[in-house]
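Missing here is one protein chain; the remaining ones are kept as they sit in the complex.
Right after this comes subunit A.
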Amino acid sequence: MTEAAAGRVVLDARGVAKRFGAVAALKDASLTVKAGEIVALMGANGAGKSTFVKILTGALRPDSGHIHIDGQESRFTSPAQARRAGIMPVYQEPSLIPDLDVGDNLRLVDAPIEPFRHWVDALGITNLRLDDTISQLPLATLRILDLALTLAKEPKVLMLDEMTAALPTDLVERVLTVIRGQADAGRTVIYISHRFAEIARVCDRASVLRDGVTVGDFVIEPGIEEKIVELMLGGVPTRAEVTGAHIRAVSSAETPRLRVSQLAAGSRLADVSFELRKGEVLGVVALEGQGQDELFDVLAGFRRAQGGTIEVDGKAASFGHPADAIAKGLTLVPGDRKDALLMLRSVRENIALPLLARPSKWGAIPMREEAARVTGAVERLQIDMRAQAEVRRLSGGNQQKVTIGRWVAAGVETLLLFDPTRGIDVRTKHQIYPLLRELAAQGASILFYTSELGEIPLACDRAIVIFGGRIVDVIDAEAATEQNLMRAAYGLTEKERAASSSAEARP
């Protein structure tokens, strides 16, 4: 391996920058990969990883910067061009066409069948038939097929985006062995993952992105995790001052508003149990795709759980439709505002929507009462009403306020907020935190998932950390530094705990 690691530079990207409108997604990203190397590309949510990957694979064009492949400058204008140059990505979403069978998919992309079969066997899928229809196969198999398909085309640079995310442990082992073999055979792998354990096992180096800038490049060695976590956060972690947040002592004796036990759903949410008390803001911290989407969907009635129970105010509940959840006071502000808003309709219609949902409310609208409720919510959230005729003309922050305002007008009991501050301006963010505290002080319970760790101490009383579909840590607001949260989110505390408990068990 050492001899291969000293190989020639295959891919060299320097000073890559990309803006989307006013947002600089990438400012100065660099990556150098040699033949025979596996390099981990790391960074917190929103650091610019996916933009960087899209540029490297030709899906986006950079505003500036240079990418050299085998010493030659390349400007890809399409993913097909990048593929022809040997850069082949395997993305998280399966790329095979669901309605065709395996063989047709292979023919469609002109993949050689024998090598494909070889890799499928090597990756541990033994019972695959070429006439299996894609849509009948489990997600884990599809991801393996994607990988085998890509390997069959003999990539120069293999780019794996969260390759192991949906895989069971035995397949993870196989995948890691196979890609290590690729590197040892002189090929190059770029490995994007949140899982430190895997990175430590197979990667040679790690390159860290933060706020669109490559801030470090390390050789993987024991103890490097701490350094990487620190770097992803930005050196010295600063604890944001707690403004207007009055962390309440919440009595744990009374019946919790919401009790979730051993909840499981989909392929990601494995086993989650927690309590949400009255008047509490409970933060949820998780890297992308750890099961938090499924958790919120189940609690809001958008999908059914496969296992576990939900209790609201001490009574068992199950939801077949969001209306059932709303009837129990559980209301959702989803991650994507576009899902929640009637973009063509007015602010008033958007806010008043839940008030008209039940057939008994389909008659004449009590206009005065509605106006009073809407005005109340608008004032409380300080929604800018200048473009109120169509919500699509509002700024992102104001749109988000409308989605929250809807539940404020309807009366909040349990608010499920899924990353409500994603992509909105700082000023609005700082209006939302005090609002959450205020709602909680009035008795509302709030479950608050955020991809910005710094928000946890600003708005929450406690935070649960989900990793791999399980809760790995519960952190009080006082102890919730970004560093602690990030370590927990990467599943590092779990390892320690396992280590310490086995140490305790020994004597």
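Just so it is clear, contacts are C-beta pairs under 8 Å (C-beta built on N, C-alpha and C of every residue); 3 or more make two chains touch, one makes a residue touch a chain; residues count from 1.
Criterion: contacts and distances are computed from a predicted model.
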Protein that the absent chain corresponds to, by UniProt name, given "ABC transmembrane type-1 domain-containing protein", "Monosaccharide ABC transporter membrane protein, CUT2 family", "3-oxoacyl-[acyl-carrier-protein] synthase 2" or "RnfABCDGE type electron transport complex subunit D": "Monosaccharide ABC transporter membrane protein, CUT2 family"
Selected residue (touches chain absent from view) among A:Pro334, A:Pro420, A:Gly468 or A:Gly491: A:Pro334
Residue of A:Arg14, A:Arg201 or A:Arg345 in touch with the missing chain, whole complex considered: A:Arg345
Of A:Arg61, A:His321 or A:Arg427, the residue in touch with the unshown chain: A:His321
Candidates A:Val9, A:Ala200, A:Leu356 or A:Met385 - the one touching the absent chain: A:Leu356
Positions on subunit A contacted by the hidden chain, ascending: 300, 302, 321-323, 326-327, 332, 334, 338-345, 349, 352-359, 361-365, 367, 389, 393, 406
